[in-house]
Structures are given as structure tokens and as C-alpha cells.
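For this depiction, one protein chain was excluded, whereas all remaining protein chains were kept in their positions.
Right after this comes chain A.
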Amino acid sequence: MKYKYTIPVMVSAAVMLAACGGGGSSTSSPPGTTTSSTFKLQGTVPGTLIEAFCEDGSYYAVNSQENNTTQHPFSLDMPIDVSCRVVMTTNENDPNNKVITPIRFVNAAGVGSTAIKANSDVGLDFINLALDRADMLSDTNQDGVEDSPKEVILDAETSQVLSVIPTANDPLDDDNDGIINVYEDDDNDQINNHDDDDDDGDGLLDIYDNDHDNDDISDNDLDGDGITNDQDVDDDNDGLHDSEDNDDDNDGISDSEDSDDDNDGTDDEMDDDYDSSDDNNTGNPTTPTPTNPSTTSAPSAGRLLAAQCAQCHGTDGVSKTDIDSLAGESRAEIIEEMQEMQNESNNEVMHLQAKGYNAEQIGLIADYFSSLPYSGGDD
């Protein structure tokens, strides 16, 4: 999966998470704006690209700041309370000598994981990374990715604010080796998936390949991050939230011209990504999937928020009238439609209603409806 990213777009992705409630376009927010929905992961490193891959499919990246010392400060805005994996890359502009170091955090209690989350700013000590391949600890497959993640030991104080989350069945890391899928080298061509435009070496470029790992099971996961497109808020990992991204699949065709935004081969009008549970790695690990709502008594915020749509869209999102049903619609589509209506000024009931909810709430609502059985709504 070869994808391009540019650092400044990270800001708009982060701003989007919190700044949409007022109805304005989030893209008009000044760069660098931070909100209560993000925290800053800060520290010092050699000259480095710092990336975060999160369980809702979102992607964040920042470069450390040159300060004429060997320890460059960085500050990466990350979403609060979303489990993310951090990867650090030195020499990122030199394809033949870049060194990619996944980070495993170990807290004061001795618990270690590549998965972390926090809800307030985190300050890390200097992280000493290899600057070229000769200095790597171990890279047996010569793809430029450390074979094992580097351990960062947290002091007691930092352990209080940065939660280390033991993982099992991590969708971002299918083999649970601490190297996330994005940075594996599936076809052993010494180019890690992240930089490889043909992850499985089948001759079909990833951008056109709906089965990156060549296991004959359709991935529906454009960016190979383990989060299927219907659950992924950033299908192409370009740092732009899909609702802000006018080219969700990075195929060079703007969504307004593209009849298949997520490049899964199903025309948008027909595509609810609904049957993905049969043939894809589904499920958004940040949000427990609600069971049949008629038999559960465990309240979730998503269930309560989604119930406020039911006056018009029907109980559990199953409409009895010509208003759309929402049950079983794809998460990405619900979010995208809500974002569109927030950014449009139509004087219509639903356009106004959309402006009543922030991005976090919309995500919770979309989680809930997408978890329900499909009821025949037409997008």
C-alpha cells in the first residue's frame, strides 16, 4: 500500500474531531488549532516522522522540528480515548535508507503494548532511534522495518496519563507481532507494505486490488490498515477524514466524479458495505458492537444518541415511511452524509439537525446504526 501523505492535513483531521458542532466548515479553522478532542503526544527524537494509526482507521502524522541539536522536539495531535499505534521513521525521504521503528510502550506496572490511548497531553523522554539501516537492531527481511518494536519505558507520572492497552486479535496487527499490518512486508520484496504499491506482488497495483494479501478474500480495506473501509474514517490513510476528503480512495478521481468512492468494485449507489462481516476483517475495536438491542440492557451512548433519530427515521432506524431507514447503513456513509449536511447551508430539517451534533457524537451514532441489521434503506 503506497500512499502519499502531507503533514499539514493532519491538522484538519484533528480539528474535525471536535469543531463541527457549530456548523461551520472545519476546514476553515486555523491550522494548529487544537481542541478538547485531541491530546498532544510530545517528546524529542532524532529528525523523525512520527505517525499514529488508530483503531477507527484515522491516521495522524507530524515531523519533528529541527532545532540544531540532536534531539528534535515533536508534538503530535492524537484523538483522545482512541487506541492508536505509534510508528517513528528516520530518514523518511530516503527510500533506501529509511528506518521504521514501531514503538511499544511499557508502563510503570510493567504492562507493555503497541496500543495506547490518553485523554490529556503526554510528555515522553528522548527516544533514541536508529538513523540508518546499519544501526538497526534487527531487520532480517531487509524491508527497513525493525523486526520488533522499540520499547519506550514510561515513568510513573507518564503512566498515569498514557494508558497502555494489551491487545489480542488486534485488527491493525493480524499476527500480533507488534508490527502493524501497514508495515509488514507481505510479499517479501524488501519493500514494506506502507511503501509498496503492490503489497502481495500479484502484479495488480493495490489501488486496483481488492485483495491485497492474495488470500482470495476480498479485503474492502483500501489502505491495508486492518480497518475495513466501512469502519475506517480515513479509507486511504492520507490524513484526511473521508468526510473531508474529496478522493476517499486516492485513485485520482474526485469522489464527485467517482462512482465507486472506496474502490471496492461496488457502485456507490448499491454499496452499503453491509455484507462485509462475511468476507472482511470487520468491527471497530474502539466501540463495542451492540448486540440485538431488544435483548440487551447495557446502555451505550451510541444507542441513546441514535434513539434521537428514531422520531423521524423509525425505532432502531427502521423507517415505516418514505423517510430513509438508517439500520445497517455503513458507518462511513452516515458520517459522510452528516458532514456534508453540516457543510451545506440548505434550509432543510435534516441539514439543521446535522449541525446539532459534533463529530464524536456522529461517530457514536454511526457505530450504532451500522451495527444493526440492514433494513433496506437506500443510503
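Everything that follows uses one rule, which is that a residue touches a chain if its C-beta (ideal position, glycine included) is under 8 Å from a C-beta of that chain, and two chains touch if they have at least 3 such contacts; residues count from 1.
Quick note on the criterion: contacts and distances are computed from a predicted model.
Selecting from "Sulfide dehydrogenase [flavocytochrome C] flavoprotein chain (EC)", "Transcriptional attenuator, LytR family", "ABC transporter ATP-binding protein" or "Amidohydrolase", the unshown chain of this assembly corresponds to "Sulfide dehydrogenase [flavocytochrome C] flavoprotein chain (EC)" (UniProt protein name). Screening A:222, A:332 or A:359 against the full complex identifies A:332 as the residue touching the chain left out.
For the options A:95, A:356 or A:373, the residue in contact with the chain missing from this view is A:356.
Touching the chain that is not shown, out of A:102, A:239, A:314 or A:363: A:314 (per the contact rule at the top).
Residue-level contact of chain A with the missing chain is found at 21-24, 248, 255-256, 261, 268-269, 293-299, 301, 303-305, 307-308, 310-315, 319-324, 332-333, 336-337, 347, 349-350, 352-353, 355-357, 361, 378-379.
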